[in-house]
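Attaching a single structure in structure tokens format; questions to follow.
Of the protein chains in this complex, one is absent; all others appear in place.
Right, chain A next:
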Amino acid sequence: MRDVAIVAFAQTRHTDHDTGLAEHELIHPVISEVKELTGLKRFGFTCSGSCDYLAGAPFSFVSALDALAAWPPISESHVEMDGAWALYEAWVRLQHGDIDSALVYGFGKSSLGDLRTIMTLQLDPYYLAPLGLDQLSYAALQAAAVGADRQELDEIVRRSRADGRSNPYALDLPEPDGDDFAVQPLRKTDVPPITDGAAAIVLATGDLAGRLHPNPAWIRGIAHRTEPHYLGLRELARSASAADAARAAGVTKGPVEVAELHAQFPHEEIILRQALELGGDTVINPSGGPLAANPVMAAGLVRIGEAARRIHDGTASRTVAHAASGPCLQQNLVTVLEA
């Protein structure tokens, strides 16, 4: 495999409400920032991730393209998934050997609709969606299957929110308190905040990466796997697909100093720590993770960016990022980054 590194990362200061910016207005500043950081104005390939259902309109990514100033025309693609998969597509494209840079971005505004209900439409349209099972309900099914210790879950939420408060891009959420349930056994404080935001990453190969950043975050492994859709066909307390992806990406080939996990609920962090075989000395989600800011469709890409940032600033030499898609962690993507 060709050496590819993350050489720039930018994200919006995510908000828990609609600031009035359209999606392309969210994207423009982060694209400009990574262009400035790298000095690159054109890229060999561009790929984005988003979801029409968040905007409530088909082809919402089309106006996003206007934010890029894609002129002269660019080589570009889009995944209707989290931007983490857009990064994967770009990484694959860079393996061909004929281009040396790629721009990746992801964006979403969950504030525009009722996210919990919208996610219902992701389920099998004939048998599951008509039941009206919303996102919190199916997450609660998984939380019940995990049967985690309440104190451990509380600690994850407390830690995530505290880390989020010291992250200028995440939300300022108070110390969790109250025992109110959202859907049993999920408490209201276990639920990730509705968040609007965007993120952008620049990938570069070999020599170019070294010229663009003094500490490039090299992608040493990247893999993703899916599982059956039907919750009844899965062992919900575990994530076989995250474990497979982690093995394929080579997570355990060295110590992991920092892991950024796309865990939207505290029980998901427990499942993922086990699937990725992360040791007790791995720092989990120092950014605060999705429990402190959850810009849907960018949240997975933000994990990769945050994991890269630790290498860029020299505070870590080996980090792992995880992104998820589908109900109850159906799909998982794992990236291993090294200095």
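Miscellaneous remarks
Methods note: a contact is a pair of C-beta atoms (placed from the backbone, for glycine too) under 8 Å apart; a residue touches a chain by one contact, two chains touch by 3 or more; residues count from 1.
In this section, contacts and distances are computed from a predicted model.
The complex includes a chain that is not drawn, and of the options "Acetyl-CoA C-acetyltransferase", "Hydrogenase accessory protein HypB", "LLM class flavin-dependent oxidoreductase" or "Thioesterase" the UniProt name matching it is "Acetyl-CoA C-acetyltransferase". Contact with the chain not shown here comes from a single listed residue; of A:35, A:93 or A:309, that residue is A:93. Shown as candidates are A:5, A:31 or A:51; the residue that touches the absent chain is A:51.
Only one of A:190, A:227 or A:268 touches the absent chain when the whole complex is considered: A:227. Take chain A: the residues that touch the chain left off the picture are 1, 22, 46, 51-53, 55, 57-63, 65-66, 68-81, 85, 88-89, 92-98, 118-119, 121-126, 129, 223-230, 233, 240-241, 244, 325-327, 330-331.
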